[in-house]
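Handing you this structure, nothing more for now.
A single protein chain has been omitted from the complex, and every remaining protein chain is retained in its original position.
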Amino acid sequence: MNLHEYQARDILRRQGIPVPPGDVAETPEQARAIAERLGGGVVVKAQVHAGGRGKAGGVKLARNPAEAAAHAAAILGMTIKGLTVRKVLVAPAAEIASESYVGILVDRASQRPVLMVSAAGGIDIEEVAAQAPERIHRLAVDPRYGLLRHQALGLGLKLYRDVGQARAAADIMQRLYAAVYAVGASLAEINPLATTPAGAVTALDAKVVIDDNELERHPEIAALRDSGGEAPSEVAAREAGLTFIKLEGSVGCCVNGAGLAMATMDLVKFYGGEPANFLDIGGSSNPQKVVDALKIITADPGVRAILFNIFGGITRCDDVANGIVQATRQFPLRVPLVIRLTGTNEALAVQILTQAGFSALTDMDEAVQRAVAQARTA
Amino acid sequence: MNLHEYQARDILRRQGIPVPPGDVAETPEQARAIAERLGGGVVVKAQVHAGGRGKAGGVKLARNPAEAAAHAAAILGMTIKGLTVRKVLVAPAAEIASESYVGILVDRASQRPVLMVSAAGGIDIEEVAAQAPERIHRLAVDPRYGLLRHQALGLGLKLYRDVGQARAAADIMQRLYAAVYAVGASLAEINPLATTPAGAVTALDAKVVIDDNELERHPEIAALRDSGGEAPSEVAAREAGLTFIKLEGSVGCCVNGAGLAMATMDLVKFYGGEPANFLDIGGSSNPQKVVDALKIITADPGVRAILFNIFGGITRCDDVANGIVQATRQFPLRVPLVIRLTGTNEALAVQILTQAGFSALTDMDEAVQRAVAQARTA
Amino acid sequence: MSVFIDGETRLVVQGITGRDGSFHSRQMIAYGTKVVAGVTPGKGGQVFDGVVPVFDTVADAVRETRANTSVIYVPAAVAASAIFEAADAGLRLIVCITEGIPVLDMTRVLPYVQERGARLIGPNCPGLISPARSKVGIIPGNICQPGRTGVVSRSGTLTYEIVHQLSTHGFGQSTCIGIGGDPLIGTNFIHCLSAFQADAETDAVVMIGEIGGTDEQQAADYVRQAVTKPVVGFIAGQTAPPGRRMGHAGAIISGSSGTAAEKMAAFARAGIAVMKRPADVVPLLRERL
Partner (left out) sequence: MSVFIDGETRLVVQGITGRDGSFHSRQMIAYGTKVVAGVTPGKGGQVFDGVVPVFDTVADAVRETRANTSVIYVPAAVAASAIFEAADAGLRLIVCITEGIPVLDMTRVLPYVQERGARLIGPNCPGLISPARSKVGIIPGNICQPGRTGVVSRSGTLTYEIVHQLSTHGFGQSTCIGIGGDPLIGTNFIHCLSAFQADAETDAVVMIGEIGGTDEQQAADYVRQAVTKPVVGFIAGQTAPPGRRMGHAGAIISGSSGTAAEKMAAFARAGIAVMKRPADVVPLLRERL
């Protein structure tokens, strides 16, 4: 789960990391009030889960509260990469002496949280990694000991010659590491970690991504979810306990298991079609999930055919068959349906489907080919 | 540093451990007010750094606020093992269904914090250890991982058959472990860990000892020190940066280094004398420390002779000699002084002492024998 | 011989009285697995289905039944604790089926397991099966056949699909291992490839990967250096968009890394026969054997 910048700043601040003041506004009036409180120039930043906010016109400098309100009015309601801006962060327009990067993510290869720092901050770290990898310093932290003081200081000295600033940065790194475990983050970044003209080290912009698996144990973090930033079909799928990703093709896919779902999409493409979505109904085979899945797929106007690909292991084929029948009683399917079922309770499933007027295939390739053909002719 | 029960309860409560209500009182009126607020019967407990409070009459049950005030009046000002009671804890007189013991201390052999639990709670755990050691369950916690959930639950199941109570106890153990590291405790005990008739598990009495070396990093804990519970000479020594322990003999000892100080005391005893104190002036050799040391030793009316035993390594003998001379100018020594000095700048020290009218020995045995003899004849 | 499990496997089921644990315990018992104990705190002393003694702790279960392997079906919130407990009790093999364990939990679990010399398979995996010998986990026994092909996969149902192809065309399996779809797992492709290479009863290996991470690339390097047996490989997720998690926590293309194309190319460079679709597995195996 992605957090907005203002939410990430709050988390860092609670861990004792120096973050400039600032607050979030949902109206121009609120933006004006915050700017008045802060005094001086401010920056108004769109809070939206998309990169390239600046280029899209979602970040603007304001010299006074009136300008802040005007910028907020322009930015609020703006669409950036398909997402509507509903909140802006209003923060002081800080003078910056230098910009560094500090980030922590869980690294698959070392199986540890990895701290990355670079004196080349303020720009996309992926760009630095591509163009000047030697400017990124990495440390795989041993989670049994946490980020040790001397390790953080060693990295701090890569960022700053001044030992006081290096120590301040090291302290921020140790607090950022603590924050990762405290909130269950899979990524926590400060970019830029800025120095002010007076020499203070401060977290100017922050990004935190929460591991979805942590949300149950961190209800206060789960409450930060902003569904406004997601496709409505994906919100509906999550609420139904389905894993769904909207794509641009015409073959709606409904599969059990993530690996098989990807392989099904790949096979659609292999046979010349385009998948309309990734959809995993999961291991358990509740008929209601099938109903919800069909509801979400059929709501996509791009879908021209629907393909079920079920390999019954824990998932019982009869449950899936029952779900399909229930769904077609509740709402009309406006597109052809191709069903492939094999495995647990296959015979029973075929019987249920046949009685309801559907036919079922057992071979995955055959089913995919047929669905692709029907999507093309439909 | 020992904490009072009421201070230990506060620490546990802040870690989320269930602790019954209650508060500390310094006057009978305060005790009455607390009892009124709590309602029902209360227990009034002397807050003093001494065991056997109950036997000494320092713990009394009160049926109502008036009785609580009366008991507080009796206990406040009472002397238990030489210490004057200045505070009482007023807490509800809880009904108890069962009593267990939970304690954590740092174990030298395993070099780890060791969790000890016993279903035989409410009594001195040393007694249980002596009489029924099989009733104590121990776990050396790996500090790299902390106390793990399954480990705590395994011990919880040794205390309670009911899995809900075992889980509650396990949760308390994990929080107690966290408390140890949070406050820098060398010992943290809950005794008894009690169950109420309704089945709740609660920390009825607590003991926390802080590692003195942690006080610098935990000023909020250092502020809890109650110097009223210590001998005034030891408070004065601590403030002067000296390590001093008052004993009952007649030979006052002033030594550099803890091991040599103990060996000096032992040698006093070997030659038929009794040491009046342990005193280590430490490694650095500030003359002022010597002055402070002499002030503290001479304040002890039991002292009949003073023995300096200095082996100059880092400690410079001339610094010690200068300290002795300065001290004797500031206040009269009413008892004989035997000085043994050897090592760094020994010759210079002898010269300083000789000029001031003192003589100095170089052999430890000879010096101790002479000091013992002078204490006897003085 | 088979890989990781065999007839000597003595299994303790953590969470045996739960919904998933009880269902799959019955399946494993029916398949012939020696399920010697179950664990549910507070239910020690009960007997599951009149057959399997239940204990409060894994340590108790090991002491009383000499279990040497554990399978975990407890909820995600306590699954890390269950792995810690299994490792602490001295079990040599720990199979964690549970999905949804926070990855930060795994950063602490994995060194703990390694320090004790135990092997963890999973989490978020279907477990493993050595057909006709032992089954630990949830792989449906009826789709498997005893034989000489080793199967290792990050996936669940996709594995079943491919195993089904193998079984119906006469390619039985020595062992099928689902290593799990999470970013941090206890046993990776290389561990399994090394075991299959050493296993006298395995002639060839089918390796089923997916997008995300670089495990398949490293496995390909390993195959080139150390595996002499034929390897056939598949990568799921050729059509997956970057930056979106495709169900599995580990199946996510980050930037330009972890794509199916990159992995298939690494396979090809290492001499691994690359399937274009699951149905290719049998023809490619026939070619290589």
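Letters are used for the chains, namely A, B and C, taken in the order the chains are written, and counting of residues starts over at 1 for each.
Following the convention adopted for this analysis, a contact is a pair of C-beta atoms (placed from the backbone, for glycine too) under 8 Å apart; a residue touches a chain by one contact, two chains touch by 3 or more.
Bear in mind the structure is a predicted one, so any value in this text is a computation, not a measurement.
Counting contacts over the entire complex, the absent chain touches A, B.
When the omitted chain is restored, the residue from B:186, B:288, B:326 or B:351 that touches it is B:186. Which of B:151, B:322, B:344 or B:374 touches the hidden chain is settled by the complete complex: it is B:344. Within the whole complex, the absent chain has one touching residue among B:263, B:335 or B:373, and that is B:263. Of the options A:96, A:119, A:148 or A:178, the residue whose C-beta touches the omitted chain is A:148. If you put the missing chain back, the residues of chain B touching it would be 106, 108-109, 111-113, 126, 142-144, 180-181, 184, 186, 211-214, 216-217, 243, 245, 247, 255-263, 265-270, 275, 278, 280, 283, 311-315, 342-344, 364-365. Taking the whole complex into account, chain A touches the unshown chain at residues 145, 148-151, 153-154, 157, 162-164, 166-167.
To be clear about the criterion, only the chains that are shown with their structure count from here on.
Residues of chain C in contact with two or more other chains: 108. Among all residues of chain A, those that touch two or more other chains are 144.
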